[in-house]
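Note that one protein chain is taken out, while the other chains of the complex remain in position.
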Amino acid sequence: MLWDSLRDARVIDLAHPMRRGMPQSPNHPPFRMTLERRHGDVVRADGGSAANEIIVTGAHAGTHIDALAHVSHDGLLHGGRPAADLQSHDGFRELGIETFTPYLGRVAVLDVAAAHGVEVLPAGYEVTPADLDKAAAGVSFSPGEAILVGTGWSRHWEDRDVFIGLTGGAPGPGADAARWLAAHRPRLVGAETIAFEHIPAGRGHAVLPGHRILLVESGIHIIETMRLTELLDTGVREALLVVSPLPIAGATGSPVRPLAVLP
Amino acid sequence: MLWDSLRDARVIDLAHPMRRGMPQSPNHPPFRMTLERRHGDVVRADGGSAANEIIVTGAHAGTHIDALAHVSHDGLLHGGRPAADLQSHDGFRELGIETFTPYLGRVAVLDVAAAHGVEVLPAGYEVTPADLDKAAAGVSFSPGEAILVGTGWSRHWEDRDVFIGLTGGAPGPGADAARWLAAHRPRLVGAETIAFEHIPAGRGHAVLPGHRILLVESGIHIIETMRLTELLDTGVREALLVVSPLPIAGATGSPVRPLAVLP
Amino acid sequence: MLWDSLRDARVIDLAHPMRRGMPQSPNHPPFRMTLERRHGDVVRADGGSAANEIIVTGAHAGTHIDALAHVSHDGLLHGGRPAADLQSHDGFRELGIETFTPYLGRVAVLDVAAAHGVEVLPAGYEVTPADLDKAAAGVSFSPGEAILVGTGWSRHWEDRDVFIGLTGGAPGPGADAARWLAAHRPRLVGAETIAFEHIPAGRGHAVLPGHRILLVESGIHIIETMRLTELLDTGVREALLVVSPLPIAGATGSPVRPLAVLP
Partner (left out) sequence: MLWDSLRDARVIDLAHPMRRGMPQSPNHPPFRMTLERRHGDVVRADGGSAANEIIVTGAHAGTHIDALAHVSHDGLLHGGRPAADLQSHDGFRELGIETFTPYLGRVAVLDVAAAHGVEVLPAGYEVTPADLDKAAAGVSFSPGEAILVGTGWSRHWEDRDVFIGLTGGAPGPGADAARWLAAHRPRLVGAETIAFEHIPAGRGHAVLPGHRILLVESGIHIIETMRLTELLDTGVREALLVVSPLPIAGATGSPVRPLAVLP
């Protein structure tokens, strides 16, 4: 049975733990979890007590997935949908993250850092089609599957300022690499940086061609701020990927804890 | 390969969509997602625009999992840990939901409603060991696996007042049934109601013996407010269950989107 | 000096205390204050410790004032400003509550309940121009001052369901009474109910003519959910009113703690 084949599989957690102060984009509401009731505040007649919390966060905090509603171009969302017609106080009537069907399927792992013989690509490095070709040597692709692009950037997770890259930028696929990926028609792509983009030093998120090409033009979902370190260290080129984001109705994304299951 | 066996599997979403006003316990901060930037608010030089949101929620909102830190008894958490020593503004130093290893494994489905020949158990019905015995006929159990208890209650999801059960109560396992479950030593259990408990009419959450027995005494995680309708309708008695909650450091739980994969 | 004349003045607090679960409109995010750090969580080297909290709330929670940006009619805000041009992720570029100049001046107190010889007007009662005439007997008005309309409704504050009036409605000025008020050209008006409106039983906030007449057509600010009990009990017909709302840039309103100072 299915579960028998999984019993001894190695499952790798591809999400960073979420905590106050973790690196995230300054464009989004910061994550904050605060205990509300602590044990002892309210004790039931039998001695029982329940603690709880309040969580305030953007959907694009921590390891998260972008819904197709997240980005528009010239006023249009994926499929030529006018964004203005679909957004309201209830969120997006179409293309919200609740419309993403959870993914359990094959993922191709393209380790560009390894292809360069380094643990981490330099800040501001643009991943090119040639890089992806090299990292993909011997890897097959099928439409509807997932592709992860490794840069090693999650090794900087504990160094907040470097990770965010406000001054130094962050490595990632440029427009050409985004087109390379889109041409393989994956259902979703993922990477370690806050934005699935090439962010040159000092430029910030001035333009996001990768988001346009993937989300708007191609309908491909993007997972960002992934913790790929452990997976990249295994050297595997393909795995089972599980992506089950919260079905937040009308939202432009969701925090998510993706898992890689090694064959 | 693993992914080949999954390609044509039926995947059933076991979570309710999360939206403002959905039924949830009044003991926890209500879920609310509000768009912050809408398309057109900030348009980049190239015509691109990104929408985003702010989310405020309790961890115990929508379909969610309880961490072992959630409940204490006489001041002690699971394993006899003094709750007062482990809780702070940073949440729980031990037993927070980030310590739950994502689960991919077998689940036994005990449909008590079906055992009674009904679609939904009556409000306030106490699920007994005899009920579980009957629903479990022919089902095997192994320690460390998952068990779901079907009451059909998620069929009331659209009827907020009934679902919450403030006046009428909700069906669920009483203390004896909780002990029955704990005796099978599962890693996690799940059900459709807001609390994994028998809630008699008008009593509210006065005492929660199920939580004490499962979380505190046995270290068994609980998933609540599951959308089991679709799974129960298939009649399967076992499936692959995927549970990958957000790794919110120190939190007493997390919203989660569990998946059942049918063999 | 100014302060000498105030030394022995009676100051009456016109705001309800803000706490989780207080009566408020279901149309707005519910107020919630949660302690974050408690004493003892972080103790400084010298034995000092600071507690703090996180507050989540709508601007229209508790005793609050409406900014002119709060309501539009046929797409236009006060002064014929197109609402769509002024609203963004930064709030309102014009007519936000930060543009309200704090008020320290005379207020006329029109106690309609007293004019009817009752402590509280019935739920769903429409305050008419004749009521206001009667309550205003002997009271003078000057443009730019404030007018409070007493209904006694704040006596229901502790009875949440009654106060909100979801089923029974709430007493308040109808369209004609709103015009009566606007004709006196006050800078602001205030009352005890959640909406400064006549809310018939079962109708809810289907239409809000008072808001249109006052905010949109006349540029008059509205204070709602005031605690007028103590002031009405004094029987004074005029007082000094102090209204200093939070200058939340671009917001449609703000919680506020107005004070009446008796002559």
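Worth a mention:
Note that the chains take the letters A, B and C in the order they are written out, and that residue 1 is the start of every chain.
We adopt the following convention: a residue touches a chain if its C-beta (ideal position, glycine included) is under 8 Å from a C-beta of that chain, and two chains touch if they have at least 3 such contacts.
Note that the coordinates shown come from a computational prediction; the quantities given were computed from them, not determined experimentally.
Considering the whole complex, the residue from C:Thr151, C:Thr193, C:Thr225 or C:Thr252 that touches the absent chain is C:Thr252.
One of A:Arg19, A:Arg32, A:Arg81 or A:His198 touches the chain omitted from the figure, and that residue is A:Arg32. Even with one chain removed from view, subunit C keeps its contact list with that chain: residues 1-3, 5-7, 9, 11, 13, 15-20, 27-29, 33-40, 44-60, 62, 69-75, 77, 83-84, 87-92, 98, 101-102, 104-106, 206-209, 211-212, 238, 240, 242, 244-253, 255-259, 261, 263.
Even with one chain removed from view, subunit A keeps its contact list with that chain: residues 29-30, 32, 34, 36-38, 41-42, 56, 88-90.
Touching the omitted chain from subunit B are residues 32, 34-36, 38, 54, 56.
Everything below uses one rule, namely that only the chains that are shown with their structure count from here on.
Shared contact partners of subunit B and subunit C, listed by label, are A. At the interface between subunit A and subunit B, two copies of one sequence, more than half of the residue numbers in use are shared by both copies. Rounded to whole angstrom units, the spacing between the C-alpha centres of subunit B and subunit C is 41. Here the spacing of subunit A and subunit B, counted between their Cα centres, is 25 Å. Among the residues of subunit A, those in touch with two or more other chains are 34-36, 38, 54, 56.
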